[in-house]
Structure formats: C-alpha cells, structure tokens
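One structure is given below, encoded as structure tokens.
Left out: one protein chain. Kept in place: all the others.
Residue numbering begins at 1 within each chain, and the chains themselves are lettered A and B in the order written.
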C-alpha cells in the first residue's frame, strides 16, 4: 500500500489585500472543568469589533494545562470521545514523577503539549474561513474550573488602522 | 538525568523586508484514502504565482478528520510507520461513543486533533525555508478518498501588491 503519493490538486484564483494593522485583545474564558469550550463566537465578535476584512486571526493560549483545538462541533459524543482519547494518551496515576499538584496535573501538561497552544484561522471579508464542521475550542485538561487567557491577534485589512 | 537545560546557541544575521500584502488561495487536494499526500510542490507553485519574496506562508486545513503535517519525505517506510503510529494513538473499535459515521471516523477526529490543522513555513527569496528532509503533507485519516481544502496565505513582500 503506497502511503505517500501525489494527489490531484486544483488551485483557486488568488486574492490579495493590503496588510496594514495588527489588532490584539485578550479573551478570558471561564471553564467549568475538563472539557471543550467553544470560543468561535467570541473570536467572531473580536473580528466584528475591529471591522476585519481579509487577513488571518492568530490565537495563543497562555497556559500549560489547557490547549487550543480546531475540531468537529456537531455531535456531543465526539466531545466525550475526545476527552476519553486524551486520557488514554496521558492517563492519571501512570507513574508520573511530578504529582504535587494532583493526579490530573501532569496528564494535563502532556495533553497541552500534544494539542498545542498556538493556531491560526484565515479570515475573508471579515469571516473566519472555517470548514463546515469546525469550531475553535479551549480544551480544559484540569478537573476543576479555571479562568484561561487567550490572546487574539488579527493581521490584515481592517477598519481600525 | 537533567532533561531541561540551556543549550549553546548562535543567532544569524537579521534580515528584514517590508510587509505589504496578504495573498490567499484555496488548494483542493484529492486524497485516495488513508495516507500522507505531499503538497509541497503545490505550495511552491502558489508562491511562484504571486512572485513571493521574503515572508511566511500559512496553511489551514478546513476539515476535522484530516490534518497538516511537516515530516520526513525520504523513506516510504516512514509513511507506513506514521500511519501505524496514529492508529495506535487512536485505534478503531476502542469503545468510542461516536460511531455513526463508521469505525474510522472517531479515530480520524482524534488524529486530526493530535496533528493539528494550522501551520506555517518561512519564505526567503520566494523559496520555503524547509529543512533538507521536510515536506508538507495533507494527512488523510479516513479510509475512503476525500476532496480536502487547504487555505494558503502568504504575508510579506511579493510581486502582486
């Protein structure tokens, strides 16, 4: 089975815009414990507030026991399975040396490393170019509620410049 | 064993360019089922089409059951092992709640979460600054063929401005 191959591809027309501004704001998100918290509407409101047109929005989470994830937003079962999958990748009480902050702490760091804390989404005409089923989540990996900080930055053309 | 330490480092000369333009296009990629599909030449053609000079190219995949990966392009065995590794991280029929779309669907979401759907590559003089063995892949995690959409965006100096 050849697992790497060239694929039939097609490139759309190219669209250009001036880059003038970087606009930044800090989004605070109150999680209620382990799970995925959809922040797509909040990112949309940020883009509306700055009158974004074409560009890209960058997101950065300032924590080491939570992460940023673009994932399926349709079936709640998928959320459950994502939590299960992450706890299989980084189970509690698996002989971790670091356990002073509770059994969920070291697994949380590993989940954050695997998922990552930085990502971007393209923006066209002020709208995020998300796929049909995509949403942006803060993934909380600690058992308890936390206040998480996400830095939002837009680079491109916008009204605020 | 000290696992975190400072390393001997060396910083090159700094090179600057004007940022004027963001150029965007959508790349459609026809996968033939599970595997890694090299899109490095297509990204190169996009950069040539916009006459890119210095800057950065951002890639974003609009799906939740495929991902973007920068990886070794030399030995086909590495591709096989990558597929194996991902199916160990997210095996089929492992008690997933979400299984209405087939046994490969929930594992595909988990693989996409672990790998991610957004990344960037630096561009110098119109060429991607990839390492010697690096290529850019669309990783298809579903068993069947799919048409996948990748948004390409260049930020920096280019002819189209």
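We adopt the following convention: a residue touches a chain if its C-beta (ideal position, glycine included) is under 8 Å from a C-beta of that chain, and two chains touch if they have at least 3 such contacts.
This one's a predicted model, so the numbers in the text were calculated from it and none came from an experiment.
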- prompt: Touching the missing chain, which residues of subunit A?
  reply: 19-32, 34-39, 41-42, 45-46, 49-50, 58, 60-65, 73, 76, 79-80, 82-83, 89-90, 94-98, 100, 106, 109-110, 112-114, 116-118, 120, 137-138, 149, 151, 153, 155, 160-161
- prompt: Of the residues in subunit B, which ones touch the absent chain?
  reply: 1-19, 54-56, 69-72, 75, 77-78, 80-82, 84-85, 88-89, 114-116, 119-122, 124, 129-134, 155-157
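One rule holds in what follows: only the chains that are shown with their structure count from here on.
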Query: Where the centres are mean C-alpha positions, what is the separation of subunit A from subunit B, in Å?
result: 16
